[in-house]
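The next block holds one structure in the form of structure tokens; read it before the comments.
With one protein chain withheld, the remaining protein chains of the complex are depicted in position.
By letter and in written order, the chains are A and B; residue numbering begins at 1 in each of them.
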Amino acid sequence: MVETFPFWPAQASSIAWQVDLLYVFLLVLSLVTCAAIFTVITVFAIKYRRHHGREAEHIEGSMILEIGWSVLPLGVFLVIFAWGAILYFHERTPPRDSTEVYTVAKQWMWKFQHPEGQKEINELHVPVGRDVKMIMTSQDVIHSFYVPAFRIKQDVVPGRYVTAWFRATKPGTYHLFCAEYCGTMHSGMIGQVVVMDPSDYQTWLATSRTFGSLAAAGESQFSQLGCPTCHKVETQGRGPTLNGVYGNPVTLEDGRTVIADENYIRESIMNPGAKIVSGFKNIMPIFQGQVNEEQMNEVVAYIKSLSAPPSGSAGNPTLVPPGTKPEHSKD
Amino acid sequence: MATAAVSTERENYLNSEYGVRSWLLTTDHKRIALLYLLSITFMFFIGGFFALLIRLELLTPAGDLVLADTYNKLFSMHGQIMVFFFLVPSIPATLGNFLIPMMVGAKDLAFPRINLLSWYLYIIAGGIYVHCLLTGGVDTGWTFYTPFSTAFSNTKVVEAGLAIFVVGFSSILTGLNFVVTVHRMRAPGMTWSRLPLFVWSHYATSIIMLLGTPVLAITLLLVVFERVFNLGIFDPARGGDPLLFQHLFWFYSHPAVYIMILPAMGVVSEIVPCFSRKRVFGYSFVAMSSIAIAVFGFLVWAHHMFVAGISLYSALFFSILSYLVAVPSAVKVFNWTATMYKGSISFSTPMLYAFGFIGLFTIGGLTGLFLAALGFDVHVTDTYFVIAHFHYIMVGGAVMGYLGGIHFWWPKISGRMYPEAWGRLAAAIVFIGFNLTFFPQFILGYLGMPRRYWQYPPEFQVLNVFSTAGSTILAVGYLLPMIYLLWSLRYGKIAGDNPWGASGLEWMTPSPPPTFNFDETPEVTWEAYDYENIPMPEEVSLER
Partner (left out) sequence: MSDSPIVLEHSTELRHHFADMDQQRDAASLGMWLFLGTEVMFFGGMFCAYLIYRLWYYNEFAAGSRSISLLLGTINTVVLICSSLTVALGVRAAQMGKRKLLVILLLLTMLFGLAFLGIKGIEWYQKYEEHHIPGSTFSAENLIQEYPGIHIDPQHEQIYFSLYFALTGLHALHMVIGLGIFTVLTFYAWKGKYSPEYYTPVEIGGLYWHFVDIVWIYLFPLLYLIDRKPIH
């Protein structure tokens, strides 16, 4: 059951305590500030209340005070900024080799696809201690993936992939909320994240129904859609081979170079003419409307499986929204 | 100056002409201010009623009072009405319109007919919006996020968008009038550094109104076009970008919050020196802070988008700017506090509201620091924490400033005193009701309760019940002034020219003032907040 601590939810992820620590710092800071200001005001209100025979003393101001109470708060603010920024970087940088769970949000449910092939609706099973990266898109409007116990939240936007990551640290069942208003049953678009001990998780994996891993499902989709006609395994066909494509640079016909990340793969299937690989013609059919988001996730997972783990500098490609002009070296 | 013998028999702006036409075709800024006062109070009560329904629904975890769609419309329209039809015009269109010409020593605003036009635009917009409300309403949230608003909502998005488009022009014209008035209509001797801080605040507010509102106008227009003509500017399914909408929307809507708070700060800057009997500490710093808030306020909009999918580097920029914009607000709080040092303080109703403002704005502002911290915001954005934050500023701050100002200038506006005991009681009720309503929401937010939720998990119920209880108290606090202010129009003590012994040219006119404010153009030879030379109220003789 979901636990509640008086002032914060369960600390069930590796960053939860860090967010709470910042919260406590801010609370204490605010309390001290309020106490100071309110005490001073109260003291003044009493000590200087209207009194027959005593006139107000006329004071213009004080440059020293003005500078002091501008610079000192600014200093404190910058400390808070830095702390928040560092935490944010950590929150937004998934570790390499995270397990990837594909998520499709739609009005009004969450659909998850595990790499091992399990599909879940409104419920997500994960093992304790494993880095999990959610690769998410929406089928319709903007939603937001929010797990208070993990202290993570990420808007899920239609038309592109976004990511969020966490490492669960405590077994239990935790709320999953949609946190971006999305229509009638926005408040009903809730579910749970079930964090299990590794052994329990293995049991769950083994006993839950699956039709093979996500990548295997993707391979099957790949065949069904006719992709091998042009995209051969060992050789270049009419289309480039997809072995080793994911995570590495691709040179386009107009000279630009892009990193082939999830968004690139997705765009290439939905809107192939947007980026033509150098040396190839613009003859790939458009698959928009023929592939739904879950099928897309499967195909993407399959194509990713054709690459060795991303090499050196390419690292974990950051997802670039489709339609943006690609850079030469993204960091 | 005419001695204030008894009466309202002396010619003043209220009795100079009678009849509906003389009001509906007036160009007198004071009458227009009252027209606005009536209109925004009307809208306030509609918006407030929706708030009450929301809080009633949230008494229980289940959605059992209204349908989900209805609830979604309630919070959407509560937000739109309160922001666009109440808070944005509130102080500027009522107190600003009434006072600014007098404060600078002018007979009217620069463009009296445009002032009247701005009121008519407000009425037309209000009419369109009320019609929208009565024929189905809108459920996009006050923020109209796409593609929900352009491609998925089945409600009257176009009508609501057009209504807000029109009321935006009302706002722009008000701002335009104020800026030109302050630049061109100051009386001889009224230099910039002698202007009341109320005028400085409104000047800064007007800059924001002028520069920011048109961007909202074009954004809403594009949403309307998209919906009507099936375009794809903001809809990814048609090639567009939903984040572009968010950037354009927040480019106005963040500065808009400064439109809503700066005037209230201006009110506090008038009340505190008057009831401390000394000039504002650090006048030029308070004045410059208003300008700084207006400028920096345009540079922070994407702090509403930290989890929306913007890049890390954008997020860093907007976070640090958000901390910078907090500094001038803090400076103001410190200066108001220092004004009380060695003052002679009395606890009139306006002063109680000023105290309330300072306290609640401080809390609201501090929680803004929480939200600007990137790593923290990820957890609490789109939760009740944000709702609590902005209500502390908008209600605990702006509305208290508004009520304080209404009470402070009530004698000038109406020629009558309100009953002081009731005034203080209402102020206390508002303060208590407010805190009980909104403080629990900070906790709710951190615990994870998202906003815009019709139903919620049971563990959030206790705090919700507290909040609803508080809202009923708050409602009483708002109803009381309605009653006793109206009562005072007939039965209140007749007010003299300057019952508070306050500084400022407006207090040198009779209460209520004559139509053209001043018989002769004043010549200002003294500094602002000249309290050394203004006797305390009990000792006020009948000339200055």
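By definition in this document, a residue touches a chain if its C-beta (ideal position, glycine included) is under 8 Å from a C-beta of that chain, and two chains touch if they have at least 3 such contacts.
Just so we're clear, the structure is a prediction, and the values are computed from it rather than from any experiment.
K.L.:
Taking the full complex into account, find the residue in B:L248, B:A427 or B:M508 that is in contact with the omitted chain.
P.N.:
Residue touching the chain left out of view: B:L248.
K.L.:
Touching the left-out chain: which of B:L14, B:V138 or B:A217?
P.N.:
The missing chain is touched by B:A217.
K.L.:
Can you say which of B:L35, B:A110 or B:I413 touches the chain missing from this structure?
P.N.:
Only one listed residue reaches the unshown chain, and that is B:A110.
K.L.:
Of the listed residues B:G232, B:P457 or B:P537, which contacts the missing chain in the full complex?
P.N.:
Touches the omitted chain: B:G232.
K.L.:
Identify the residues of chain B touching the omitted chain, counting contacts across the whole complex.
P.N.:
Given the touch definition above, chain B has residues 101, 106-112, 114, 172, 176-177, 179-180, 183-185, 187-188, 210-215, 217-219, 221-222, 225-226, 229-233, 238-241, 244, 248, 251, 516, 521 touching the missing chain.
K.L.:
Since one chain isn't shown, list which residues of chain A touch it in the complete complex.
P.N.:
Here the touching residues of chain A are 271, 273-274, 276, 282, 323-325.
What we mean here is this: only the chains that are shown with their structure count from here on.
K.L.:
Starting from the mean Cα coordinates of chain A and chain B, work out the distance between those two points in Å.
P.N.:
36
K.L.:
Quick check: in the complex, which residue numbers of chain B touch chain A?
P.N.:
Residues in contact with chain A: 63, 68-69, 72, 139-141, 145, 147-148, 151-153, 236-237, 239, 241-243, 276-279, 281-285, 306-309, 312, 315-316, 319-320, 323-324, 326-327, 330-331, 333-335, 337-338, 340-347, 355, 358-359, 362-363, 366-367, 369-370, 372-379, 381-383, 443, 446-448, 450-457, 459, 531-532, 536.
K.L.:
Mind pulling up the chain A residues that touch chain B in the complex?
P.N.:
2, 4, 7-9, 18-19, 22-23, 26, 29-30, 33-34, 37-38, 40-41, 44-45, 48-51, 54-62, 65-66, 69-70, 73-74, 77-78, 80-81, 83-92, 107, 140-142, 144, 146, 148-149, 151-155, 157-160, 162, 175, 177-188, 190, 321, 323
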